[in-house]
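A protein chain is absent from this complex, but the other protein chains hold their places.
Let's turn to chain A:
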Amino acid sequence: MDIAGALSFDHLKFLAAGFKVTLYIAFISIILSFIIGVVFGTLRYAKIPFLSKVVAVIVETIRNLPLLLIIFFTYFALPEVGLKLSPSTAAIAALTVFESAMLAEIVRSGLNSIDKGQKEAARSSGLTYIQTLWTVVMPQALRRMVPPIVSQFISLLKDTSLCVVIALPEFMHNAQIIYAQNINYIFPIFAVVVFMYFIVNYCLSLIARRLENRQA
């Protein structure tokens, strides 16, 4: 094991650059998939004729495919139909598509978990369906959804490492390049990788727990 060699300044700088890419890709994908997930989940919950069915088919299809396949697809298959994406755009697109479908299901089940009496009380006071959803059902559902949504975000952050297959220069990718040079680097580099993923994801868990406690 060569700790000093593995953790040289250049290597750490290279790892940091990879970590920055991981965080950047995860952050953008989280924002986009949250928005799309809420919209799709709500559309499915609302049982709008035709539209809700279409959304259901899309969500179910994506949810039942491996993320790796979607990543391959966006990077290797889309160019065949004339859509050539850079590794980072392809990564964001693939993660957003996949995580949106997962979040849509969380949102739908969160909305479904709200007692139907809440909706009846709001509707019988003259509120429209949209007003009821927006001021009565959604705020309550979102609070309940915090834990599963955050664990989905944690999954997303970890899943960015799958983008190593399209040579996205993210954390795992850069770590691999370093330890591939010298077998004695493997353990120290893995230790750093483990530590960094753990720290970020654990912080997310803590934030979730705080949000949960605040509303309880």
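In this text, a residue touches a chain if its C-beta (ideal position, glycine included) is under 8 Å from a C-beta of that chain, and two chains touch if they have at least 3 such contacts; residues count from 1.
The working rule: contacts and distances are computed from a predicted model.
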From the list "Putative spermidine/putrescine transport system permease protein", "Acyl carrier protein", "Glutamine ABC transporter ATP-binding protein GlnQ" or "Cytochrome c biogenesis protein", give the UniProt name belonging to the chain omitted from this structure. "Glutamine ABC transporter ATP-binding protein GlnQ"
Of the listed residues A:L85, A:L127, A:I186 or A:L204, which contacts the missing chain in the full complex? A:L127
Only one of A:I30, A:V97 or A:V136 touches the unshown chain, namely A:V136
Write down which of A:S52, A:S88 or A:Q118 is the residue touching the left-out chain. A:Q118
What is the set of chain A residues that contact the non-displayed chain in the whole complex? 115, 117-118, 120-128, 131, 135-136, 139-140, 143
